[in-house]
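Missing here: one protein chain of the complex. Every other protein chain is in place.
Order as written gives the chain letters A and B; numbering starts at 1 within each chain.
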Amino acid sequence: MLWSVILLVFFSPILSAQEEASPEEAEPVDTYLSLLATYTSNDTVVLLASLYIRHGRERIDLQNAQIIFTASGEKDQVEVGRAFTDSTGSAHIKVPLLNPALPADAEGMITYTADFEGTDNYLSASEQFISKPARLEVSFYEEDSVRYIRVNAQQHAGDAMEPITGETVFLFVPTLFRPLPIGEVSLDEEGTGSIEFPMSLIGDSLGNITIVARIDENDRFGYVRGENTCSWAIPKHLFSQDKPTRELWTPVAPIWMIITLLTLLAGVWGHYIYAVTELIKIKKSASKEKSEEKDWSNYS
Amino acid sequence: MANGKDQALLTEFAPQIERTSLIQFIWIFFLVGVIAAGFYALYVQISEGHIVTGMRDNVVWGIYIVNFIFFMGVSYAGALISGTLHLFRAEWRKPIIRMAEFITIIALLIGPCYILLCIGRLDRLPYLVLFGRIQSPITWDVIAISTDIFGCLIFLYLAILRDIAAIRDFQGIRLPNWKRKLYRILALGYVGTPEQQKRLHRATDVMAAMVIAIAVIVYSVLAWIFSVTLQPGWHSTIFGPYFVIAAVFSGCGVMIVVMWLFRKIYRLEQFITRKHFVNVGILMLILAALFGYFTFSDYLTKWYGSERNDELLINLLFDEYYWLFILSNYVGVLMPMIVVGFPKLRTINNITISAIVVILALWVNRYLIVVPTLESPYLPIQDSRPAWLFYNSTWVEWVLTAAGVAFFALAMTVGSKFIPIINVSEMQDAPPPEDEEILV
Partner (left out) sequence: MKRESDSNPKKSSRRDFLKKSLVAGAGVVAAGGLVEAYLDTQAAESGEKVKVLTTDGEIVEVDKAWLRYPRVSRKESRKGIPGRKFVMVIDLARCKNARACVEKCQHGHHLPKDQEFMKVYLLQDTEYTAPYWFPKPCFHCDNPLCVSVCPVGATYKRTDGIVLIDTQRCIGCKFCITGCPYSTRVFAWRHYEEYDEDTQPYSPEASSPGVEGTVSKCDFCPDLIRVGKLPYCVSACPMGVIFFGDLDEDVVTNGAETFQFSQLIRDRAGYRYLEVLGTRPSVYYLPPVERQFPVNRGFDGLEENVSKRYENTPYVKKQRRK
């Protein structure tokens, strides 16, 4: 984000000269704010807000806008953090759920609010997201020499934890661009579900792999995420390590090619050098002849 | 050193070197005009970009590369006639070797210029040396052509050395002082002592052998630039020897035409006789047969195997390029064979006319090798712009082609004013004994 801010600061003097003929903002522009809350491991919630405006049919993100996040329950309201939107118009914070516990209503649902105060040019906006905290745990076990991934979902019930039943949990492996879905489980009465560990998964060079479990778009819990690492994956083989060093297309040529070329060149230019030295000797013998003639003429 | 016979020859050629007639001036003026037009075309190309040529994303190599191959090929006339015949001590070659050497070196200097015309960023030319990659056929070509130019320059120098010394000593010729001084410097103090003669002889023998070897290597490298790619029509195993044969063939054609022109202009009838035309004509016949054989072999295998893209290419050749194909591969092969083969038809003029046809046919042959292949790639050209579908050469390319030919003619003319076009010194050499071995 710092990078884009720097770029923007650097380029805006240049670019503002190229400003489109934008209509004078007589009235402030309407803004749109979206918010979602994801519960992650260690009893944390990640609040993600996105601020944009509509320009014709296009959507333009607002950068550098301060979003104020609050959490409220039946009675209390607490500000849990502030963040500035980045170049994609997104702002996020991580908030611990406990110590102190976030305010919740009687059913344990927490109302998260994101506020944009607005400026002279942009209207304020506010958005809410209501969900109940939950916890997803991923673990691994082996039974009858078959490997499994187990998912366990819990929700807070007073001071204790209660299992979440009947929901569907999706399992993924994080990759370079998008998470790879590897399966889904339905939670039983104990809030647990298992699937077989896919033996075709590829991990890092040691075979370690992270499995992520997610509940998405749930009416009660919103978004919940848990992850764990095991070493059952196939160790990654790096193709780049197999890269040959002496091929037609590498920077360095195959040895036989270099030798052949040098041999041919040496052969041909060797003959050239011979011919040129003969020419030089011709010239030398001419001057020798001349000086000899002079000697003889002096003698006689 | 200059003996009686020498003097007589030199007296004969002195006017050539001394004076330039009015017609010759007009001729030179005309050539300079064409070259100036070429410079203008070059300016247009540099300022507006290569878009002024007919080359586009599929046919990226057009007339410039055809000219490059053609001129490089022509330069092997020298290799064959001068080099080979020197090694075999063929007596009849003596009057024409000077012309052959001139053709060699001049064509060799013009050819690479056409590559330069084809290069998009001439300001980066040094990169070929600074960052050269050995695996690239173009690097092989750069090395080979530089070696070739250097070798041919040495060979030419060795060949004209004795004539320069003869002119330097000859008193019956009026020369400005600067010219006489130039001859003196270039003659390297050669006075014809036995030792000097032996050295010169050995060096010339060695370089003659080298010139032949270089000719084969350089032209094969040029052929490999095409044949190592996967383009249908180019990816042929026969290209190396095929190009070498075609090169020497075209060199023969140019040789005959040049012989005819100099014979007419400088009235050399007593030196260059019908026998010379017939002998070079016989060489041309043999090469025509070989050329026809290689061409036939190449197209037969492509046609018979009828791999899809080979078939597309052959269809293209026989649809769009039908008459050009006939000219190049039938007329160009059969005409010299018929004209030289039948004794009744073997006149100087007939042989020269067939040589002209051969030159045209070989230029068209190079065109048919380069362009139709690029017009029939593996992925069909799906484009709406006509310039991108087929190659349409523009005036810029043709003017620059004409400028190259004009430069060739100009250099030959100027060269003949500097050195007698007949090798005076060798003419008066005694023929070698029957049992003399070469490369002693």
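Operating definition for what follows: a residue touches a chain if its C-beta (ideal position, glycine included) is under 8 Å from a C-beta of that chain, and two chains touch if they have at least 3 such contacts.
Keep in mind that what you see is a predicted model, and the values were worked out from it rather than measured.
**Student:** Per the definition of touch given earlier, which of B:Val34, B:Leu87, B:Cys113 or B:Leu128 contacts the omitted chain?
**Tutor:** Only one listed residue reaches the unshown chain, and that is B:Leu128.
**Student:** Thinking of the whole complex, not just what is shown, which of A:Phe69, A:Phe197, A:Tyr223 or A:Tyr272 touches the missing chain?
**Tutor:** If we include the chain that is not displayed, A:Tyr223 is the one touching it.
**Student:** Touching the missing chain, which residues of chain B?
**Tutor:** Within chain B, the residues touching the omitted chain are 48-51, 55-58, 60-61, 115, 118-121, 124-125, 127-128, 130-133, 135-139, 142, 225, 228-231, 234, 374, 377-385.
**Student:** Even though one chain is hidden, which residues of chain A still touch it in the full complex?
**Tutor:** 3-4, 7-8, 11-12, 14-16, 18-20, 22, 25, 28, 30, 32, 34-36, 38, 40, 46, 48, 50, 53, 55, 58-65, 87-90, 92, 113, 115, 117-130, 170, 173-181, 200, 202, 212, 214, 216-217, 219, 223, 225, 236-240, 243, 248-251
Please note the rule applied: only the chains that are shown with their structure count from here on.
**Student:** Which whole number of Å gives the spacing of the CA centres of chain A and chain B?
**Tutor:** It comes to 61 Å between the two C-alpha centres.
**Student:** Per the contact definition, I'd like the list of chain A residues that touch chain B in the complex.
**Tutor:** Counting only chain A, the residues touching chain B are 248-249, 251, 253-254, 257-258, 261, 264-265, 268-269, 271-272, 274-276, 278-279, 281-283, 285-287, 289-290.
**Student:** Taking the complex as given, what residues does chain B use to touch chain A?
**Tutor:** 133-135, 140, 143, 147, 150-151, 154, 157-158, 161, 188-191, 193, 195-196, 199-200, 202-203, 206-207, 209-210, 213-214, 217
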